[in-house]
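Note that one protein chain of the assembly has been removed; the remaining protein chains are unaltered in position.
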């Protein structure tokens, strides 16, 4: 089994207790999270040899973040120390009609100001089987985008499989910039992951007949989106998460996997939300685990969706679930009966 | 823009953490709230020049309460210091079939024992545009009722608009007493606010075909209630909140506004409740803001209901929302999707 | 009114805050609970003269547990001190599709290693009206089973009514062992309580046409189960709880009582769960209260189910409700409207 | 062994966490305490058959307070329910030069408005060995003073020993009033307890050569104070606590017992304070235990002082210590070495 | 009475609970503080008309910070909104030999990147009596230094008194840079405040015969330092705080005031520390209050030192004390006896 390299930003996540808003908070929970770090933790939880690569300042927050990752069994020996600050984000948990809100204070973070020479990709990819990044990393800065490109090239050259979660963030860059930069990266990608919004915002690929806010989903529409993305960049595998937000408390959650011209839809779950942040990443982590473990497409998308379904019941970004728990759910037991 | 004067009681609110009952509690959250103070905070949050008037003892609880109000931008310079105690109420949060429970320890509070000469209404209403009080204040004591009446007269004389939330509290007075005292006050009122129970308990105005516990609501019935109230006291504007309690965790919530003989019904929301106390006050705050800002009746009732719908997702009595958030909801986005 | 003797194990219950998993926990709430202790507390809360009998080590945890029980008015003067440890169990609260999980560390507890000579049943049953135990106690060890048998014999001899909640725990013993031991005890039992799983796992009595996970319930099937159990052991009264797990957050909850060949079904409640552990015991407590207070069968089962319905909204195992609250719910008011 | 009846007020004690001031608090710990209730708990902790008598309103705070007392084994069956409210006091913990601060909201409490006919002293003193009250109770109201007097007379008549802690509270009454009322009560008292301030403020008995703030203590001075008090009211036993406040964090603590014309001084402890409130009551509890258990005077005062020395290391008012712990300290081991 | 304008940075202060280190923290308390904001709060607490001027980003942290300041009565109407982030600092509380540790994440804060044209000093100083800033502000950036200089000039021109706390921060600038920039500002200053380290690090003025770590203080040495500073920049009033760190838990604390060629030394306090951060600012706030209120020099320095002595017993940066409490301490009562 090879190494699963995840590259991106890890931030300090600060959230008020319970349903308090940031403006009301006198206490904040601190944890450490980020799109790619969340995937690395999922993979380590499932027994994969996960490694997380980033650049972080040399201070106590970093010490704490690395301690957490290391605790999960994520290899952090390729993390580069330096730069000025760790990105921070504040999360307030929504409920009912009030949306959850994320406030970013990530500018000037070490990784966003990292230089290509900070990372020795030859060494990093030594023994690697998989490389995962998301659209957030190239959005951080031109240098970060350059680092991503270099990493993709190196990975490709070494036969390392590459997955990318589009993860469009409109506060980091415009659709135009995103489309342009991501296009250059997608040609290296083997597995693309996105939601309905990402594809439209980044590449203008729109699913006809879908209404996100309204909650209606069209199977054909999503197949067309995946197919278009797959063909445009010659990506063999495309996965799309299908979320219908009924409210900040209740969502419908499903996914589809498009492989070799065929689309596989998962079961749809009605989720009562404990903490929704990191939901997409838990899907990515589940999918990469399943695909790299040789699951059939239908089983792979069921695993990814069941894993991320469970994540919505877990506090903080990391998905604290076991393969057994995911499997039990995808096999049909979502009754939530007490396990004694 | 003139001052919005809110007059009434502010109390220390003590509630156990989460869903613990008072009898189980080892810790209590302390905040400060009251029907009219909650409205003042809502108005200040929406940018109005709100002022809160009351009488409070000269101690550290008062210091803390005033600090909170002042923090929201509420003017507390007309608060009178004196008397013996601040009222206290204990709230335990219900869930499912278990109702929330409020235990009052408000007797002998400074405001309930205040005298008319404590307040210089001429000075208080100087530059005022609006005066708001609720049926709780005159229920506190005969003196408090007298103060309300004097305030109403002064306000009327100065052309200040007057709103009153009926807010019937059966632990404070009987229906008979309430009906008698409130009748004397209603003749000064421009905007009356109530729920289906208030109108019946205070003035015997009953909506036919409505079953509060059962959850059925009749549009015609509510129109009749509003019309009757409007005609009886010559009140141009009457608003009624329409709550259907499915359980302590889930409510339906809507409102209607009766203006110039016509009734406007808002959308109905299905609310998953975080904290229900202060829900009615957040409606009042939203309505007064909307009406005083020149909103059309339909838009005004939609704003008030959307504002109070959001309140149900906010901990403690004060409604920590912005005009933008309310507007977004009333314009249709109640999907609760994460705001990044 | 005589004494209600409950005999079994009380453990330290340790649970993370909110929805955190044990593996994430840095803090645990500690309370003290156990099937029979929970029933004793319910009975004391309803005004019965409850007594709890067990064996506990002589340490500060025991001191704390007894203080809690004594606080509720439960007589603990027959608790035997000695042995090596108090059992412990860890509970993590599930949500949505993630099940609640109970991790037991109860082996070698004082009660599980108690000897028959530890208890002076003559003295314990002096003035007793009722004896309650559950299938957990005989499952702890052969000695514990022997103690149960001796207690049943003594109780019977003194005309004390005996109730038993089957409460099958597959981590403590096998179906075979359970069936064999429980059969020897059931002949003394006047009131048997169980859920659909208990009857099948312990005595192989299966309800046709029921699908627990799927949530479908068959009235006839349950009647057959109760009847079979009643006839097999000559038990006049059999009660069955009917839970449909929609998810870890939402359950349907009802019960049936089989008396003198006739079955009485309660209303069914849709419960939004705060804490589900102890739900069955609160049913038992409600039922014993109702039966011993002379309630008619239909009213008795309604009381028991309403009581346990409310328990699902209460944190920790003990059912912190009053007769008034239960009665109000069984009489139809489950709207959860704020009690001021 | 007879009953030890303690009569007085129990209040809800609300304190911010740690060293936060009330004006900063968002959370308060709630416990229940009062001078005589604290003594009752101490006596129950030492194995005495303690009973607490008061009047409390019929609400959930009372339910919780009684549950706590009952948990300690204090008999609360003579508590009278009725009246309007439970007294409340807020405590903020001082440190260094900043004094601890107690804010009372106890006016109009049920006990302060109780009538003599509320208490059936014949029944209460049935089987009683000791009656304890403090100078706080008669200070609450004229009726409360009258109840105290009646209780003293009844106790005397039944041969019940009477102890009284002077406990002068200048916010409740003036020195003049106190002196006058207390004089009428002291003639029934067998054991008087006070500190240097009480004797001066209530009876004008002043210790020459003592400077409380400065921390100098004069043995002769205290003997004179005790002797004067003893002779004035014909009280055989007088105990005085000797506190030197170095700061809110560090105190010196000792005591003296004057019996039959002879004074016994305890060791002096340097205490690093965790929670100082209830310190005097823990002295009273220790003294009553020791005297009623036949301790020699020197041993009795050492026990009382060691008990109250330990109390300063315990959070909240109740003294959570065992006879063993007190004895170990009075026998010389105050090294605080870990007990494994 | 005129306005007291304080200009500088306010940051989010994040600290673990109790004595946990940052690397151990799962929760952080959030408050808002900064050298000049702390002074503004002190002045407002003492009844002065304080105003705080800064630049902050337009987000929820700012909303919360301003709400806090406004709550204390600090005028924040001249705060400029804009820029990218609010500075953050992490504080871990030391104990015994382990020092408290402050980790700054303040780079790129809005105020550090502010431009001179952001502030309209004419308007800000309208009606002003006093202007206070510290050496931290010019250290943030060249632009910030420029803004300070402009403010000083404007203040001087309008006859506003100027105070400056040297507050040298070696992580923000070098001694050389500090000396050079501060020299340009000191010529406008009327009241200079510093500790023994500031004077040496910024201006190379060293007190002979002092050993900070060792804890020995020389009165003559400090007089020379003050005199030198006073003469060098023609500053009439110089105050120096005298801290001897015995450990992170215990400090000696005193101060001296040099006015018109004469030095006044305060009493020295032995402080048991609750929270030491903000101690210097509380001295500044006390001093400015005393000087502007016409206190004699000896009384002024006693007030400033007593105020800051008390601050060491208060959690978080703001000094939550009243004039009465300060006066009581400076008048000699530091015994910390309970205030009932």
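Details
As written, the chain order gives the labels A, B, C, D and E, with residue 1 at the start of each chain.
Here is the rule we go by: contacts are C-beta pairs under 8 Å (C-beta built on N, C-alpha and C of every residue); 3 or more make two chains touch, one makes a residue touch a chain.
All values reported here derive from a predicted model rather than from experimental measurement.
Contacts of the undisplayed chain with visible chains (whole complex): A, C, D, E.
Checked against the hidden chain, the listed residues C:27, C:77 or C:234 yield one contact partner: C:27.
Considering E:250, E:268 or E:333, the position touching the chain not shown turns out to be E:250 (whole complex). Contact with the omitted chain, checked across C:3, C:85 or C:337, is made by C:85.
Along chain D, the points of touch with the absent chain fall at residues 18, 269-275, 309-310, 312-316, 320-321, 325, 329, 332-340. Considering the complete assembly, chain E touches the hidden chain via residues 18-21, 23-24, 94-102, 104, 169-171, 212-213, 215, 245-250, 276-277.
For chain C, the residues touching the chain absent from view are 14, 21-31, 59-61, 63-64, 67, 84-86, 88, 90, 103, 105, 107-108.
Just so it is clear, only the chains that are shown with their structure count from here on.
Shared contact partners of chain D and chain E, listed by label, are B. Shared contact partners of chain B and chain C are A, D. With centres set at the average Cα position, the gap from chain C to chain D is 42 Å.
Within chain C, contacts with two or more other chains are made by residues 18.
In this structure, the chains touch in the following pairs: A-B, A-C, A-E, B-C, B-D, B-E, C-D, D-E.
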